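Got a structure for you, written out below as structure tokens; questions coming shortly.
Of the protein chains in this complex, all but one are displayed in their positions.
Which chain is which? They are A, B and C, in the order written, and residues in each are numbered from 1.
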Amino acid sequence: MNPIDALFQRLRSQQRKAFIPFFTAGDPDLETTAKLAHEVARHGASLIEIGFPYSDPIADGAVIQASYTRALNKGLTIDQIFALVRQLVQQGPFKGGEVPLAGMVSYSLVHHRGPDNFLAQAAEAGLSGVIVPDLPIEEAAELARLATARDVKLIQLVTPTTPRDRATRIARMSTGFLYCVSVVGITGERQELPAELLDQLCWLRTQTDLPLCVGFGVSKPEHVRMLKPAVDGVIVGSAIVRRWEQIGTKPIDAIVREIGDHVELLSNALAE
Amino acid sequence: MNPIDALFQRLRSQQRKAFIPFFTAGDPDLETTAKLAHEVARHGASLIEIGFPYSDPIADGAVIQASYTRALNKGLTIDQIFALVRQLVQQGPFKGGEVPLAGMVSYSLVHHRGPDNFLAQAAEAGLSGVIVPDLPIEEAAELARLATARDVKLIQLVTPTTPRDRATRIARMSTGFLYCVSVVGITGERQELPAELLDQLCWLRTQTDLPLCVGFGVSKPEHVRMLKPAVDGVIVGSAIVRRWEQIGTKPIDAIVREIGDHVELLSNALAE
Amino acid sequence: MPSTTEKVPDQHGHFGPYGGRYVPETLMHALRQLTEQYDHARDDPEFQKQFDYYMRHYVGRPSPLYFAERLTKEAGGARIYLKREDLNHTGAHKINNCIGQALLTRRMGKPRVIAETGAGQHGVATATAAALFGLKCQVYMGAEDVRRQKLNVFKMKALGSEVISVESGSRTLRDAINEAMRDWMATVAHTHYIIGSVVGPHPFPAMVRDFQSIIGTETKQQCHDQLGRLPDVVVACVGGGSNSAGMFFPFIADRDVELIGVEAGGRGAQAGDHASTLSYGQPGVLHGSLSYVLQDADGQTANVHSVSAGLDYPGVGPEHSYWKDTRRVRYTNVSDAEALEGFARCSKLEGILPALETAHAIVEGMRVAKQRSHDDIVVICFSGRGDKDCFEVARLLGENIEG
Partner (left out) sequence: MPSTTEKVPDQHGHFGPYGGRYVPETLMHALRQLTEQYDHARDDPEFQKQFDYYMRHYVGRPSPLYFAERLTKEAGGARIYLKREDLNHTGAHKINNCIGQALLTRRMGKPRVIAETGAGQHGVATATAAALFGLKCQVYMGAEDVRRQKLNVFKMKALGSEVISVESGSRTLRDAINEAMRDWMATVAHTHYIIGSVVGPHPFPAMVRDFQSIIGTETKQQCHDQLGRLPDVVVACVGGGSNSAGMFFPFIADRDVELIGVEAGGRGAQAGDHASTLSYGQPGVLHGSLSYVLQDADGQTANVHSVSAGLDYPGVGPEHSYWKDTRRVRYTNVSDAEALEGFARCSKLEGILPALETAHAIVEGMRVAKQRSHDDIVVICFSGRGDKDCFEVARLLGENIEG
């Protein structure tokens, strides 16, 4: 069984929720990214989303784009990311898929490498799923077919502007879980979560058995507490990634610890 | 009899030619202009043309315009020029009109003061004639009438491009003498005098009894010698005026003397 | 009072008491030749055809008569229409005249043209026409202006013209004109002098007006086609007076059409603070013709000021003096500050950056429109685009946009 499916089966049976941190591969460097993975796993991460830096990420917010730029400016390559994944899954909680790893990657990069080639390498390295945020279902059929063949989950997104019939179709195509975007717009921290989101989540429950995980704009324990009853997991990205803006003014290890603490704070809120 | 008419009568009877220097009133200052008048009279000037500085002299060359600009920048006024003339004609060779004074003045200035007013003041001050280089015969009838009434000579110009029938009409309207422009173009020094000029002068002789004086571009004894047989006088302007460009690098008196020497050189060539 | 519809100028170039030829004898022959050649050309259908051809295919005419809906709303009165000379090739009305005179130069068989220029607009237009017809071109420009207007100097050079920096006098437009006249006196046999406005000795005022009359002629036709009637008011800015003369002339006989010329009010009515020749000047002689002029007590040309380089001239075309005295055209002025405000309003409301010259006309046009009913029609001659003025406007707003 794919580790992501296994994870949610396990969590559901325990009536627990998934806490899913996101960070960029190679920001500030690959060694630190590996450290960070262990740190967040230690502090309650159930699944980790690893961002593949891309030069022109229209689907991501300014915080994540800046992080991508920092990583690319150091010459990061996709092969290095796969190598990182390969190394991670040989140790600790990543070994055997206890804490699965998913890649967040622009279709520009997937297309360039060739979809099947990309998926083959991702699977071989040890990624259990991929999120391709700029590939709507109209263009996704082929990649979905290939992903199924390779047992890589292709996690689709729904947003508050997605009409209901379309959301149903997206849910039908998604595997692993359904990524529910919490706000109109791009990733970034928000002060509040919109009430309609809860309605949408309730409705989605009636449409699909897939786990529902909410991301975009989640940064505080209050957010997590508010969401908890309606979701199977929460995804936290920008709130983590932006900590790397401090690099140069703070030691790397201190930042890694800070992120670990923040993850613990949020995952505790989810586990309360 | 008007001093200019008297002058040419006298010269003709002596078979001599008029040497007519031109300089700007008030460049470098009025005191020096007065000195210069005496200096050139002492060195052979038969008649002096005094330039009235004007801000936009399209009829004059760059050397004379620069001189006008210098004088105007010091705040020179027309009343001051008339006062200078008034002062000059009370002394030495200017008293009694032995060396007549003529004004060279743009019609812009004449028009502004009112033509009759201007002529009245010019006559009162002691100018025997005026040259208005930007007033062709088509526009000159009124001024000619007023000048005749005030016994001020209105000296007209012909140029190498003036057709013969037109030259005849100009000669008919001119009084005092006929100002023959030697080259196509504006005042300024030239290396040579055009041969056609001599032809034109010969032909003009058959058309008018007025004295013929040649100006524009005369600067060297050779010019004067070449012209002598065909003319009643030569006019020298830029070659004199440009000496004032040295001001600041040479004492004023030295420049006055230089001009005197140059005038002597040229007037001697004419008297040879 | 003479009727303004009588044929002016007369054969000597007199518009009533104005105009004429106040130039050195050296130029008289050339001016007579030019007058003759121009008279022939004007009556020659082949010449007209050529002129029309280049106006249409090269300059991009007819320029639209555009209903300025938002300016109209803002003014809250008469409907405002803009005659879009800014859409012409090189961005202003200047090119109409330059093409006309360049064609005439070719017809006269002269291989060279010269021109004067202030801020550089007429210089660029002349360089353009010279390139088009393969004429050698030299442009006289005051040294001060050369320094301030590097972009236009670059353009003239790129178009193959030589720019001659004039160091005499005030080192600005006036001196460039003086210097160009001087050049012409020496080169008249093979050179034509393309004067940039309805100024200078006869036949220039009439000739430039005729070439620019395509503005008014088109406007009249467009009013007829688009509105079914004549406009009530026509407004244009007046520097030397060419865009206004070209706009007004075809309407002169239509006595019901009110014509308004707008001069540069500058900083105020004091001598040296404005360039409102017709408002504050008096008849005088400048640059070869008799017309209103701004002079000091002695008759020396006065210093003038305007935020707009193209209006910053102490003279004006003689026909305007005639129209002023005969009351056919009313002349008024608009200050620097008002013009800048007009620039901002027109940009924000219509999406058209006006030349600062044009901004003067816009201000007056809106003022007049405000006082009239929505049934009335005010046409503003939109003489040029404002790209050239952005640097100056920014400077006045305290922004540095250069370099």
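Following the convention adopted for this analysis, a residue touches a chain if its C-beta (ideal position, glycine included) is under 8 Å from a C-beta of that chain, and two chains touch if they have at least 3 such contacts.
All of these numbers come straight from a predicted model, not from anything done at the bench.
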item	value
Missing chain: touched chains present in the view	A, C
Residue touching the undisplayed chain, where the options are A:Tyr54, A:Phe94 or A:Trp244	A:Tyr54
Contact residue for the chain not shown (choose from C:Ala92, C:Leu353 or C:Cys381)	C:Leu353
Option from C:Met108, C:Leu151 or C:Ala186 whose C-beta touches the chain left out	C:Leu151
Candidate in contact with the missing chain, chosen from C:Ala127, C:Ala143, C:Ala275 or C:Ala309	C:Ala127
Residue of C:Pro17, C:Gly60 or C:Pro111 in touch with the missing chain, whole complex considered	C:Gly60
Missing-partner contacts on chain C, residue numbers	56-58, 60, 63-67, 70, 84, 86-89, 91, 127-132, 134, 150-151, 153-155, 158-160, 343-344, 347-353, 387, 390-391, 393-394, 399-403
Positions on chain A where the hidden chain makes contact	54-59, 61-62, 65-66, 69, 72, 77-78, 106-109, 111-113, 133-136, 138-139, 156-159, 161-163, 166, 170, 181, 184-186
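We take it that only the chains that are shown with their structure count from here on.
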item	value
Chain contact topology (line, ring, star, complete or other)	other
Centroid-based (C-alpha) most distant chain relative to chain C	A
Intercentroid distance (Cα basis), chain B paired with chain A, Å	97
